[in-house]
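Remarks on the structure that follows.
In this view, the complex is presented without one of its protein chains, the others remaining in place.
Labels run A, B, C and D following the written order; every chain starts at residue 1.
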Amino acid sequence: MNELLYIVEDSLTGLLTGGIYALMAVGMVLVFKATRVVNFAHGTIMMVGTYFFFSFSLLVQQLGLSFWVSVPLALLSTGLLGMFLERVLMRPLLGQSVFSMIMVTVALISVLEGLTILIWTSDAQYPPGLFPLQISFIWEAAVNMQLFWGFVIGLSLFVLISIVLFLTRIGVALRATASDQATAYSMGINVPGVFGMTWMVAAMTGCLAGILLAPLNSLTPSLGHLGLSVLAVIILGGLDSLLGTLIAALLIGWLEAMTGHFLGGDYREVMPYIVVLLIIVIRPYGLFGSKEVERI
Amino acid sequence: MTNRSRRDFLIKTTGAAGAAALGSFGFPAIVQAQAKEWVIGASLPLTGPFATAGQLGMPGIIDFIAMTNDSGGIGGKKIRGILEDSGYVAIKALANFKKALAEAPDLACYFGDSTGFMKLVAPELNSRYKIMTGSTSFASELANPSTNPYQYVSGPTYQDMFGILLQHVADKGGKRLAFVYSDTEFGKDPIAYGRQRAKELGIELVHEEITKASGAEVQSHVAQLRRADPDFILMHGYVTGVWPAIIATARAFGMKSQFLGTFWAMEKVIADKISAKVGDALNGYMGVLPYRYFYDRKEAPAYQELDAWNKANNEKYPGYLVTWYLQVRMTMNLWKKAMEITIEADKPVNGDNLMTSLASIKDWDSGGFFGNPVSVVSNKIPQGRVYAYNTENKLFLPKSDWIQV
Amino acid sequence: MHIGNARSSYQADEVMWKRPAHKGAMLLIILSLLILPFWVGPYHLMLMSQLGIFVIAIAGLNILTGYTGLISLGQGAFMGIGAYTTAVLATGYGFPPWATFPLSIIMTALIGIGFGLPSLRVRGLYLTIATLAANVIIVFAIRKLEWLTNGDRGINIEPAILFGFSIESELEKYFVIAPLALLFVLFSQNLFRTKIGRAFIAIREQDYSAEIMGISLIRYKLTAFAIGSAYAGAAGSLWAYFFTALTPNQFNLSQSILFLAALIIGGMGTTLGPLFGAVFVILVPETLRAIAGLITPYYPLALQATAPITEIIYGLLIIGFLIFEPMGLSAIWARIWRYIDRWPFTR
Amino acid sequence: MNSTQPKVKTNQDREPLLRVDSLSIAFGGVQALNNLELEIQSGTISSIIGPNGAGKTTFFNLVSGFYQPTGGEIFFRGQSITSLPGHKRGALGIARTFQNIALFRGMSVLDNIKLGAHSHLKTGVFGAGIYIRLAQHEELQLRETIEREIIDFLEIDHIRNAPVSGLPYGLQKRVELARALAMRPSMMLLDEPVAGMNREEREDTARFILDIQEQWGTTILLVDHDMGMVMDISDQVFVFNFGELIAAGKPEIIQSDPAVIEAYLGREKSDISRHIKTQ
Partner (left out) sequence: MLEIKNLEVLYHHVIQVLHGLSLSVPGGQIVALLGANGAGKTTTLKAISSLLPLENGEVSAGEIHFDGVDIRGIPPYELVRAGLFHIQEGRKVFVDMTTEENLQAATYALVGRKRVKTDFEQIYHYFPKLRDRRKQLAGYLSGGEQQMLAIGRALVAEPRLILLDEPSLGLAPQLVEEIFSIITKINQEQSVSMLLVEQNAMMALSVADYGFILENGKVVLEGSAQTLSEDEDVREFYLGIGGHEQHKSYREIKHYKRRKRWLS
């Protein structure tokens, strides 16, 4: 009886965590959709954004302002960082092989992590949580309210991004770019501008995910490595499908929780990678991705 | 030593190391070997997951060199240090070690940064280098003169700490126990012993939770612990991260268990920092420390001396030295003691003689680091005291007398 | 001078080093590899041995990634398999080095083929992610198979005994590693004088076109994985004897990224790329440490800044090379040679 | 080259070299080829013509094994190769060139040609790595054969060591032809061999194609838009339109076929719509 309750409780926690994973993954998916580049450094940008938040929270505290002020500040600065990285690192490689771009993002992990250590040291930091650490009970299952609100925010943002993407003119520009760069160009769409904007939005969503995650994990430069396990989410979701990503994120969150439940906490971290490997062998285009016909 | 002279000292020690590193590309090793000083090498985890401990511990060795040289060195010779960052990567520490050796083949002592490094270097230390080596590690297998004749531990081993804590649990009538440890060599070191000891004491080990050393997903670990519902939770293998978050989250989950910890995770600075965020969740957190805390220096002349020296030489001195600093300092003090015994006996300074001298230390007055006079037994000093954190006055307060293992 | 072409047989045209200057340079390098160890101290000998191990591992990665175009982020873990195979066989079963070395190679090659299977279905990005996953999984497995590998606590290995000699000093280790490294590089170089190597390059350049030439993609991709991993296995076996103690985290993802970084910096798909790359990734931190030593007096935090700065420099170098010199140091090297060849006629 | 093909043209009533039986393929619901039936006799030169998008390259891709048909069978020398992987078809003797030149750009001309001979070499990995005896001997032998029979024949000796990527378009096409020739194929599929060439280059290529057929009896199937050349050198012409074969026969007949003129020119509003499958 208890065991069943525990499974329910863990499942709930897993699904809620999945909501935050979705928020982390959505940035990677957006960037991939627009530019065909999987940004390995997305998690690292998220980590840097969270440090921004941490620093701003100290600053506004000194100025006597509410720490909520630091949230938009952090989002904005991380967004600018994303745009800057796109402009400086990705733009020169436009038209060259995707491999180069991906390797640049891998290298970016080293650069950003090194800079973070230089600036903030690798000491664990504890930025303020947006929501107090508090446990509520849904039926009898304990739920961490930080996680719950993280899930709510993650999900709402996901919906918001979907609305923008599918119901607005900006969404049309982005989808056009995603579908065919050259043609988007010849529609008068500022393709590099779209890239920059995508990177900016991706960095901002990442930053938000980091802000939500930090009170749960504490903030260290290795927080960015979570971004690598989110690869599992986007591969499982099929790389360019938003709905797929959402479902995959929840699934991975839940699977992790179940792995933790049945095999022990230390198996959790390897689970996403096993999923990745299986997906790639069995269904490379993910659950919802489309298979491309190759032209010769 | 004034600020000025401290600066000069730094130029002499580390600056020389850099110059030598560049120079050694050009000269055969023999030429560099003619040193007229004692050279000690050290790898410190200045980056990586335990960077804070490394960065705050490093002054322990720098101050040691400066203070010793100020008072005339050892046996009339001054000390030079070759300090390097290891990033808590055992192989980097090994490279640092060999580099120090290349620079000074007659290295008098080496300070290692981790359990991993100590195990990595042990075989070659035994067969080839034979250099007295201390470290940040209290790993149990290092305190064994027959297998690790050149390594020593500057306090009780992690096993000893576990022994003390488990005895405490048994005394308090604890029935249900859980271990939480990091998935590092550091974290896993005393676990097998702990299991066995708990069994002997009739305590049921209801759960073991393995986490990352930093950035662990605390929430899910705590959920598991909550279900196991232990009276006591013993955490090991952490320095600055994870353990405070686990306690805070567990309290938020309404858990009443008593949390216990070991040396590296008992720093006041960390406990204060967390308490400022989460209130009094850490109140009552308990653990074993071989030394006094620095604020307890009334009966510790060595601490008073450190206080005075730091006031004079370190403009950023906050009036408190962290436990990690004390650990590094104690490790060096033990080496210095061994050096003095060896030189007094007029024996050549080498690993074998130093280790023999170390083993001969009996009822030594450590100047207050340890509560009572201590002896080296099996290359370690098996003494410690149980402290508990008090959020009200922000101090770890003693909960037991000095315990001899 | 490379103006005329006065060779009189096809054999002469198919030799590896066509110009006397190249032959001379080769001879000079080999000679210095023989003399240098007696001149430098043990620390630099250690670096040179480590360089040899890196060169083998990166040469393997070069075959897989540089020539065949299968981008792998798993070379570090494959090296781990080699190292652990050697360690387990040597300490657990008392196998001598001449047995552990080939067995480690075979073992790693087999596991490499296993993890190469996804390459048959996917390529590019997906394969990179698959190898990344393989790396994490392999290291995790090494940690979890405690009964075999002693988990996180690591294994200690007795020094190798070859022909009655115990290989313990840095000099002895160097003289085992250096010739092996040279042999492995030569082997890979020879591959690219024959159909095997050509098939690899063909797959990289245009796999469908290669298939039409009668090249079995399945067979050659797996062969590339097997050879690439075999090299990692050899490097790992040497690594085990070289460091004499193993822990799983020596082989984590950052090691693989380091190898790939070295290959990109050195020049993918070039003969000398692995060598240049290995030299570079070993020299950068050394130089930085030396500089840190020099500036510590003026800026005491320099020591703790070296590691992150090394990271940053690696990262920037990879980015810089990818943007400005995608063929790496080899391209610069070739340019220098071209300049020397034509010297009187250029500028 | 030591082709197994006899140098005289085979009898018309013998089993054709290539035969496709109701071959169909669809991409995402669009029918790219529909119930195609055709036969090619050994030792002939045949051409496929038709507007862009008619399915000519798709047909080549099916024969060389890149696409799996959604229906129908392909027979080569009377044996079904429908489910055979591409590399085995290459080894069987089907060579091809590509519309958008698919040379290995990073390699020299010589290495590109050597690759064509891949399936005829026996060196194993170890032999290759050690590079002694067999491997070395084989490589030298190959080099000699290629020099004598291909490089010389196609008159590309001056560029043999040049990297392919720097060559002009026309020469690249010729190198691709050389590479296909090194496979010692019994059938060559040439996808637009003279596209983008001027009259002189076209004449050269036409001459090479004729010579290849004459010297080695290689069966040639080509796709091109140059009506002049197609009509001049082909023994047989197939006309594709919208994935269907709308005409087949000798060049003279094809040239005057109104359906063909219609499909190609689409000018006069005659009742050609019966040939066209609207989707």
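Everything below uses one rule, namely that a contact is a pair of C-beta atoms (placed from the backbone, for glycine too) under 8 Å apart; a residue touches a chain by one contact, two chains touch by 3 or more.
Values in this document were obtained by computation on a predicted structure and should not be read as measured data.
Although one chain is not drawn, the whole complex shows that of D:Glu39, D:Glu73 or D:Glu147 it is D:Glu147 that touches it. Remark: the omitted chain is touched by one listed residue; of D:Gly78, D:Gly124, D:Gly228 or D:Pro258 this is D:Gly228. Note that of D:Asp111, D:Glu139, D:Glu176 or D:Glu192, the residue touching the chain absent from this view is D:Glu192. Touching residues on subunit D toward the chain that is not drawn are 51-54, 99, 147, 151-152, 155, 157, 160, 165-166, 168-169, 192, 195-199, 202-203, 206-207, 210-211, 225-229, 232-233, 242, 261-267, 269, 272-273, 276, 278-279. Although one chain is not drawn, its touching partners on subunit A can still be listed: residues 94-96, 169, 172-173, 175-176, 179-192.
Going forward, only the chains that are shown with their structure count from here on.
Comparing each chain's Cα centroid with the centroid of every protein Cα atom identifies chain C as the most central.
Computed centre separation for the pair subunit B/subunit C is 37 angstrom, with centres defined by C-alpha atoms.
Between the CA-based centres of subunit C and subunit D the separation comes to 41 Å, rounded to the whole angstrom.
Within subunit C, contacts with two or more other chains are made by residues 208, 307-308.
Among the residues of subunit A, those in touch with two or more other chains are 117, 269, 294, 296.
Subunit C contributes residues 10-11, 13-14, 187-188, 190-191, 193-199, 201-202, 204-206, 208-217, 223, 227, 269 to its touches with subunit D in the complex. On the side of subunit D, the complex with subunit C involves touching residues 64-66, 85-91, 94-96, 98, 102-107, 111, 114-119, 121, 123-125, 127-131, 135, 138-140, 143-144, 147, 179, 183. Of all residues in subunit B, only 47-49, 51-52, 55, 183, 209-212, 214-221, 223-224, 226-227, 240-242, 245, 248-249, 252-254, 273-274, 277-278 touch subunit A in the complex they form.
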